[in-house]
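And now, subunit A:
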Amino acid sequence: MTDLPLLSLIIWLPVLGAILLLFVKGDVAARWVGFGVTALVFILFAVCFGAFKSHIGDPQFVERIPWIETLGVSYYVGADGISILLAGITALMWPLALLGTWTIVTVRVRAYQVFMLLMQTTLMGVFFSLDLFQFFLFWEGMLIPMYFLIGIWGYERSSMAALKFFLFAIFGSLLMLAAVITLAFLYHQAHGVLTFEMAALYQLAIPPEVQFWLALAFIAAFAVKVPMVPFHTWLPDAIVLAVVLVKMAAYGFIRLTLPMFPDALAELAPLMCGAAAAGIVYGALIALAQSDIRRMIAYSTISHAGFVVLGVFALNQHGIQGAVVHIVSLALSTGGLFLAAMMLVQRRNTWDMEAYGGLWHTIPVFSAFLLIFSLASVGLPGLSNFVGEFLILVGVFQQHAAIAVVAATGVILAAVYMLRMYRKVIFGPLTRDENRGIKDLSFRETAVLACMTLFIIGIGVYPNPVLRTMEASVQKLLVQTHRLAETAPAGTSGTSTEAASRPVGLDATRGISQDNR
Partner candidate 1 sequence: MIPVTYYLILSAVLFLIGTTGVLIRRNAIIVLMGIELMLNGANLSFVAFAREFGMADGHIYVFLVITVAAAEVAIGLALVILLFRNRGTVNIDEVRSLRW
Partner candidate 2 sequence: MELYFFLFFAFVAVASSVAMILQRNPIYCVLLLIMVMISIAGLYLMLDAQFVAIIQIVVYAGAIMVLFLFVIMLLNLSREEGGMFRIQKPTAVILAVLLFLPVAAMVMSYPGGGTAPPVEGSQAGFGEVEQIGTLLFTKYLLPVEIAAVLLLIAIVGAVVLTRKGTVATGE
Partner candidate 3 sequence: MTESFSYVWLIPFLPLLGAFINVFCNRNPRVSGMIACAAVATSFLLVLAVFFQLIGLPAGERSVDVVVYSWITTGTFAVDVAFLIDPLSTVMMLVVTGVGLLIHVYSIGYMGKDTCCVRYFSYLNLFMFAMLILVMGNNFLLMFVGWEGVGLCSYLLIGFWCERQSAANAGMKAFVVNRVGDFAFILGLLLIFLYAGSLTYADVFAVDPNVLAPVITAITLLLFIGAMGKSAQVPLHVWLPDAMEGPTPVSALIHAATMVTAGVYMVARCHALFAQSATAMTAVAVVGAFTAIFAAYIAMTQYDIKRVLAYSTVSQLGYMFLACGVGYFTAGIFHLVTHAFFKALLFMGAGSVIHALEHALEKGKDPQDLRNMGGLSSLMPVTYKSMLLATLAIAGIAPFAGFFSKDLILLGAFVNAPVLWVVALATAVMTAFYMFRLLFMTFGGKTRMNPPETEKVHESSRVITIPLVLLAILSTVGGFIGIPHVFAKGMDRFGGFLAPVFSGLPEAPVPSSSVELALMVLTLLLAAAGIWGAYTVYIRGNTVFDRLVPRALYTLSLRKFYVDEVYDALIVGPIRKIAWGFSRIVDALIIDGGLTLAALTVRSVGNVIRYSQTGVVQHYALIMVIGALVVIVYVTGYLGP
């Protein structure tokens, strides 16, 4: 069974679905085809996850077909611990998103399904590609369906939002393209042969100052997608797919920046952690002042994305594993929150929180789900976000204590703005009479939200399967990240090759006092 080219199937099946959609007549049929294909992809993924051996760090299910020999580019696909988790959450979220927005998207349904399927393909492509050129192609390819999805199905001012998003993304990708080419060129210079294979590029010894600029280019490209604070203004208008992008950007960080530029990271990591922590507080503060649910969720995503970046740039086992778990739970909780908000708005089509209030008795089921999603994103222990957040804090605390404290304040602010939204929308007296008529969630909607809640609680209560699948590959990544750092001046404290977290325990005082003070 596993000789079947699983990964290629997962990547290209949605495209087939999209083509199939062209011949389908009628909205409902289109929706069923869209849902069917994504569900099939999920089943395929489940098989893949089952066959995945978590103790090996290197990529599995590898498929390689030479594509452009002259450039040394090949269609090189493989899944390791981290990418299989991120791809898994995408595979899970897509059918749920399609099912969730069944009645919400009514205009041009067929095109919507086509674009959603195309986007899934490009996403899977990004997660599974081991060839830098192919990675870049999927990365760019992802922009087109997103542009249309934001442009057509976004909300008012959506065309402007789509344009703004596109410009930001293009700005980022140009930098990345430049970096990719220089990398390939350097490799060619060093080894004669021209290749874009990531594994090969990891081994490349790049002089530190060049490394600095390359790292900067990659980071800028991904920072736009995260979005990090200065580049985030496109998000509030293009909230529809914000969560997806966080996954992409974080994966970009983990897969490309960390292993390739160890020396540059020695200086850049504290900077990025500081920026991320600032992003957390900044995003949370602004979310506090929003009266529009959509913008509030957008800024909370920015705040949570800051946590993810913080985890990634902690450069140790806990930080990165925390970041990946946080991405997975972010997709579930914020995705669920936004889906629920869309369902509510579909009934009353206003995004303003003030228009609601006292909904607890009119729509109890919805209120319960909204409560679970809000609490998940606040980081209540026992739900998935807490596992990620706590691991990130543990990871960052070892490297930069002050930054961890700032990030931890994000926890308080998160509670404030999320519960403020909940109080305005659900609690309080039922004053407006148009709120009385709202009917509760239909069976389909409940099923979707229930499935998400199941996963949120599941990961919260028993996160080990998720943690174990990526343990080996994070280990390998860290060995990769710190290989040159050892020769570099004692920038990062991780001396031994095993997990970079400081050798804690009895000699902890020596290790701590040496670089914390």
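A few notes on this one:
Rule of thumb we're sticking to: a residue touches a chain if its C-beta (ideal position, glycine included) is under 8 Å from a C-beta of that chain, and two chains touch if they have at least 3 such contacts; residues count from 1.
The candidates came about this way: all candidates are chains of the complex that A comes from, given by their letters.
This structure is a prediction, so every number in the text was calculated from the model and none was measured.
Looking at subunit A and the listed options 1, 2 or 3, the chain it touches in this complex is number 3.
Of all the residues in subunit A, the ones that touch candidate 3 in their complex are 164, 230, 232-233, 282, 285-286, 288-290, 299, 317-318, 321-322, 358, 360-361, 375, 380-382, 386-387, 390-391, 393-394, 397-398, 404-405, 408-409, 411-412, 415-416, 419-420, 423, 426-430, 462-464, 467-468, 471, 475, 499, 501-502, 504-506, 508-509, 512-513.
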